[in-house]
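Removed: one protein chain of the complex. Kept in place: all other protein chains.
Chain naming follows the written order as A, B and C, and within any one chain the residues start at number 1.
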Amino acid sequence: MPECELSSFESTGSGGQPSPDVEDARRAIERCHVLLSDAGDVSGERLANEALAAYQALTGASLNTFFGLLASQFSPNPDLIERWADAYRQHPSREVLGELQRAVEPPRRELFRRLNLASAGTATLIDMRRRILRGQDAYPPWAAVADDMPHLLRSWFNGGFLEFRRIDWRTPPTVLENIIKYEAVHEIRDWRDLRRRLQDDRRCFGLFHPALSDEPLVFMELALTKGLSAKVQPLLDPDSAVVDPASCHYAVFYSISSCHEGLRGVTFGNALIRRAVNSLGREFPRLKTFATLSPVPGFRAWLTGAARDGDRSSAEIVASLDKSGEGVPSADLQKHLVPMCASYLLLAKRGHEPADPVARFHLANGARLERLNWMGDTSAAGIGRSAGLTANYLYKLSEIERNHEAYVAGRKVVASRRVERLVHETH
Amino acid sequence: MPECELSSFESTGSGGQPSPDVEDARRAIERCHVLLSDAGDVSGERLANEALAAYQALTGASLNTFFGLLASQFSPNPDLIERWADAYRQHPSREVLGELQRAVEPPRRELFRRLNLASAGTATLIDMRRRILRGQDAYPPWAAVADDMPHLLRSWFNGGFLEFRRIDWRTPPTVLENIIKYEAVHEIRDWRDLRRRLQDDRRCFGLFHPALSDEPLVFMELALTKGLSAKVQPLLDPDSAVVDPASCHYAVFYSISSCHEGLRGVTFGNALIRRAVNSLGREFPRLKTFATLSPVPGFRAWLTGAARDGDRSSAEIVASLDKSGEGVPSADLQKHLVPMCASYLLLAKRGHEPADPVARFHLANGARLERLNWMGDTSAAGIGRSAGLTANYLYKLSEIERNHEAYVAGRKVVASRRVERLVHETH
Amino acid sequence: MPECELSSFESTGSGGQPSPDVEDARRAIERCHVLLSDAGDVSGERLANEALAAYQALTGASLNTFFGLLASQFSPNPDLIERWADAYRQHPSREVLGELQRAVEPPRRELFRRLNLASAGTATLIDMRRRILRGQDAYPPWAAVADDMPHLLRSWFNGGFLEFRRIDWRTPPTVLENIIKYEAVHEIRDWRDLRRRLQDDRRCFGLFHPALSDEPLVFMELALTKGLSAKVQPLLDPDSAVVDPASCHYAVFYSISSCHEGLRGVTFGNALIRRAVNSLGREFPRLKTFATLSPVPGFRAWLTGAARDGDRSSAEIVASLDKSGEGVPSADLQKHLVPMCASYLLLAKRGHEPADPVARFHLANGARLERLNWMGDTSAAGIGRSAGLTANYLYKLSEIERNHEAYVAGRKVVASRRVERLVHETH
Partner (left out) sequence: MPECELSSFESTGSGGQPSPDVEDARRAIERCHVLLSDAGDVSGERLANEALAAYQALTGASLNTFFGLLASQFSPNPDLIERWADAYRQHPSREVLGELQRAVEPPRRELFRRLNLASAGTATLIDMRRRILRGQDAYPPWAAVADDMPHLLRSWFNGGFLEFRRIDWRTPPTVLENIIKYEAVHEIRDWRDLRRRLQDDRRCFGLFHPALSDEPLVFMELALTKGLSAKVQPLLDPDSAVVDPASCHYAVFYSISSCHEGLRGVTFGNALIRRAVNSLGREFPRLKTFATLSPVPGFRAWLTGAARDGDRSSAEIVASLDKSGEGVPSADLQKHLVPMCASYLLLAKRGHEPADPVARFHLANGARLERLNWMGDTSAAGIGRSAGLTANYLYKLSEIERNHEAYVAGRKVVASRRVERLVHETH
């Protein structure tokens, strides 16, 4: 609900009665004001619980009203900002700077700090941000609220406070059911499927915050193997034989999932990969190669776009792909699709960065694009998004920081010779 | 080391070589700049460890130089502040406000956030602030650094993240030795002394942060008793008999200690008392009264001050007290000292608040001053600071919030009739 | 494999070669002899691991040979027994008694004690006994081995060493998958079914031994309810609403399962029920009634038997039941079947005890047969074994020991008036 409408709501004035929804939202906002104005911290926990309880009772329209009020109220006072900005211009002392800092900080931040005192406060606030992020396209003023939170969340979820934990078949189901729920790359169909992913030649690692002990912030799954895997389906097969992890030389990361949309803007994936690599290295000194087996999720949409834009060879490929539907594409396509995919990953851009989100993630983390695999993922999702292809990104300890810096400095896409050469094979 | 001296140091210019101390400090500061300018977070943990290692190698003069540089550098850029303040005046949009917010935030805060990635980062930063607080009277510019941290610390040590734990004879010695070290009210002489304080009719509770698992932030000790204790020594006697806690009606809080000077400005005591009261209430439904047995630590100094200022009755009392030294004062003094103490607690002020720090703490928390006890603490410290008197502050569930609000609103000292009447008995 | 055959095997003599199976079994037996003859305990653990490894490599025929050898060897020496029996007759001193005690103890017991030193020794021995018990009807000499173990198992699994644990949704799947596997009364179909049985208004308790930490010895499931449940299906419905346990007055035990066939003869169920009742009483002081909702598993087979033996009314009922197959029987049958079931439970005997195994268990534990429920269990198993009926046995704290003693002394079946009256309604 955009702010203007809300204002008109609020000004229904003498003539109309505010609807019950608006009343509920206002009562919840009132509890927030009471919490924020409390001096001392004797009543803080009680008031925080009351405010969150009032918020949690809201639904639909009343929730929209609440977010609108949260955006229009609890913002910094422009007069105060101007006053202290003027004072600072005249006398840039430490004290005046302090006042200016306080003036520009939205009271919402302090409100969120205090709401966190409620039981399950952290989880509720993260979920609140999720709703706001989802609604901010429809209700642009909400963005002010969504923007105020990352500052706080980055402090709260500082890497120094996160716990790295192995998730296995001794982990409580209260955690495991979240793994099933949040797995975003290769769906976990049931507990039997999950069980195979947690056996001796598999690893699942997560980063946890003490205030959210059953919900990982991010988790990854990997297989210990004797060679660099090209295909996903054998890794996921619940009936596959378990191999002795001590005999493996490869760690193949085949899935990484973030769990909390409400934490968007606070990144954890990189730290998780780094800690996983360290932990595996200590446990298995014989491990030589850390690599991913990744989807190329933007590839097919990019191909379709190119076809629409009139590119003839793309159009032919797309037509052929469409014909096979969710099934495996014709083998003839391999010699066209694989070079096209190399072009996509190396040349297609979104701004200055690679167009493919998975490529962006791993390249920024210092990996190298090593290999493309024909029919590496023949699931419906694999065909539908990546045209059945998979990519191996290689994390080589000796070059991670160098690659990362080259990426940060010039968005350089570090790739193997083999992949680079593929680009020239496109017709 | 004041900033001006440092600047002269830095400007020794072409003629002189900087001393090795200055060189070490500059190298550590340089690591901080590298950490702060790192884009992405691939190298963050490594760089944070390097910066803190360089800092931890500093001592004496080099440490002072480091703190001086930390204060003079990493501050907000005044030009930038002015530019965005002007922009805001002309166009107070959300985007411009965001820029102004970023401009006024000292880069030091981001530096501290990143330093926290190092192993034991949190503990090191808290200790760094302790040193800075201790030095800032001698080196006023350091205050800018000390002031930047509470903002962050209040986020990190948000009440929602703290764990309330009972400390008992099953608690690891890694924690227990910190109880011995930080106990600030009634010294713990040895492990036997500690053991008695952890037995069945005693409780010790602490608040912990997950990043500091062996060091409580604050802890309190209490005795479960059959009556409202007036005297400290029997409670502390390691040879006293253990009573059945189920038969007790009183919980007497006789000690509360903060552990980290570096967390000054972030308060935990109140939250600890509240959680302790809740926990005890659940465990012992028959408990009726929660009260303290507290020192009056500012009393004797206040008396001495009054004597120096020419108050005759104070002067006589002080003379008599001085005569008995660390021993128990003459019984004659009771009828003078107790009313004097009531006057001190009810009437003596520091600004608008009670002069006594313990009174300030408990009254602000919503307690009521219930009773004064002659010779309640006959230890050397008890005689030396409180003239041997103790005070009982009562935490009555039904009035805590009301008392707290009366205190916050008008600094009202809530006291029992009995104590109020004592004021009129002063001669 | 009966001992006689084995002997013929062994005596194939100079002419024939023993088969490879026999060779393997003999090698394993040889490792047992080595372990048993070891003096001191320096090599015990190694030798035990070797012996169990040799045993675990056996299959089919070689395993049978092994058990046969275990039975024929490692038995007490009759000559030695006679010698010390004579000595005791002549001089019944403590020393001679000691020698006689040693002479009658089968060396197998010491062998089992030493095998337990191997890793996972306890679990392997329990499983060994399971196989022997299953085979002893076919190979009677094995009974000597099966009989030697309970003496040891009763010491090892002494009630004083067992842990009572709640099993819930935080319990590791390594334990939970055993709950699914061993549930013997009402099959757990999948993890969703299991999850409902572990929610707030349900309890699952198990007894565990420290050497078998992931496998309960016995476990029970119960529902907290507002009335005495008559029907099983609503309790098991995974979609049923969760009620507030604090509002419940009834604890309805609907399933109890033993996990280890190899521990036959060592009983745990009674101790589990007693501890569960204590634990529930402490957690929910408002709980008034502890009762079971039990099958009557021998009822239908008994009816069929009676029909076969020529009882006409039984024959009619059986015919009617057979007509409805696995479906719900005709409602007309209720007035016949319920009184018949009362007769079965109160009058039908196996020796001096009730014929029904569930009745034997609960009555021996001190419960009272309280109520019979028409169509209390309409599952295929419920219809097939109990003709759809369920029974409530009541555990009334004030009468448990009295009922138990009446049962032990005279096999008295304590039942409510209501059930007793039913017997007279049989036609």
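Brief remarks on what is shown
The rule is short, and it goes like this: a residue touches a chain if its C-beta (ideal position, glycine included) is under 8 Å from a C-beta of that chain, and two chains touch if they have at least 3 such contacts.
Just so we're clear, the structure is a prediction, and the values are computed from it rather than from any experiment.
Across the complete structure, the visible chains that the omitted chain touches are B, C.
Among C:I180, C:V243 or C:A271, only C:A271 touches the chain that is left out of the view.
On the side of subunit B, the interface with the absent chain consists of residues 169-174, 176, 190-191, 195, using the contact rule stated above. By the touch criterion stated above, the residues of subunit C touching the omitted chain are 39-45, 76, 78, 81-82, 85, 88-89, 92, 94, 97-98, 100-101, 104-105, 113, 116-118, 121-122, 143-144, 147, 152, 154-156, 158-161, 163, 210-211, 267, 270-271, 274, 364-366, 400-401, 404, 407-408.
The rule is simple: only the chains that are shown with their structure count from here on.
Traced through touching neighbours, the fewest hops from subunit B to subunit C number 2.
Taking each chain's centre as the mean of its C-alpha atoms, the one that lies farthest from the centre of subunit C is B.
Distance between chain centres (mean CA atoms), subunit B to subunit C: 61 Å. Separating the CA-averaged centres of subunit A and subunit C is a span of 51 Å. Between subunit A and subunit B the centroid-to-centroid distance comes to 39 Å (mean Cα coordinates, whole Å). In subunit A, no position touches at least two other chains.
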